[in-house]
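There's a structure below that I have some questions on.
Now for subunit A:
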Amino acid sequence: MMLQILLAISAILFCIGLLAALTRSNAILVLIGIELMLGAGNLNFIAFWKFSAHPELLTGVMFAIFSIALAAAEAAVGLAIIIQVHRRLRTVNINKADQLKG
Partner candidate 1 sequence: MNIPGSGILKGMAVTALNFVGSFLDRAHAKRLITEQYPEERPTLPEASRSFPFLIFDGNPETGIRCVACKICEKECPPQCIYIVQDKDANGKAIRRPKVFDIDISVCMGCQICVEVCPFESIRMDNIYEVSSYDRFSALVVSKDKLLKSNEYYHQIHPTEADATDARIEAARVKKTATAKAAAEKAAAAKAAAAAKAAEEKAAADQAAAATTTQPEQPAQ
Partner candidate 2 sequence: MHDLLQYLTSRHWEPAPEWLFLIPALLMLAAGFAAVVLRNLIHCALCLTLSFIALGVLFIALGAEFVGLVQLLVYVGAVSMLIVFAILLTPASEVAASNNPFRSFNLSRALNAAVGGFIVLLVLGGLLAAIAFSPHAQAAVLPTTAATLKPAAIGQNLLTQTLLPLQGAAILLTAALVGAALLAKEEKQS
């Protein structure tokens, strides 16, 4: 039962992130949503590692660690892009950033 609860929590967190990514138009908030979704993914990895038949293989843990590292890189690059977009277009609203030339 505990695994299902954890998975449900992770699903809700994922949907909260999805809600931000779909409905908010501020690029930073979209990025926040993506981070939440990645967190939900990590929670799934850990939950499956905890309840797996062979926890000593560390598969879920390794996935989670790599995912955290990649999420950090993603956040850094994403925010750098947002700052660059803001510098060129004077806005961080993704609906207004619709030009292909900078």
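FYI, contacts are C-beta pairs under 8 Å (C-beta built on N, C-alpha and C of every residue); 3 or more make two chains touch, one makes a residue touch a chain; residues count from 1.
Selection rule, in plain terms: all candidates are chains of the complex that A comes from, given by their letters.
The model shown is predicted, which means the values in this text are computed figures rather than measured ones.
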Complex partner of subunit A (touching, any copy) among 1 or 2: 2
Candidate 2 contact footprint on subunit A (complex, rising order): 1-9, 11-20, 22-26, 28-29, 31-33, 35-36, 39, 42-43, 46-53, 55-56, 58, 61-62, 64-66, 68-77, 79-84, 86, 91-93
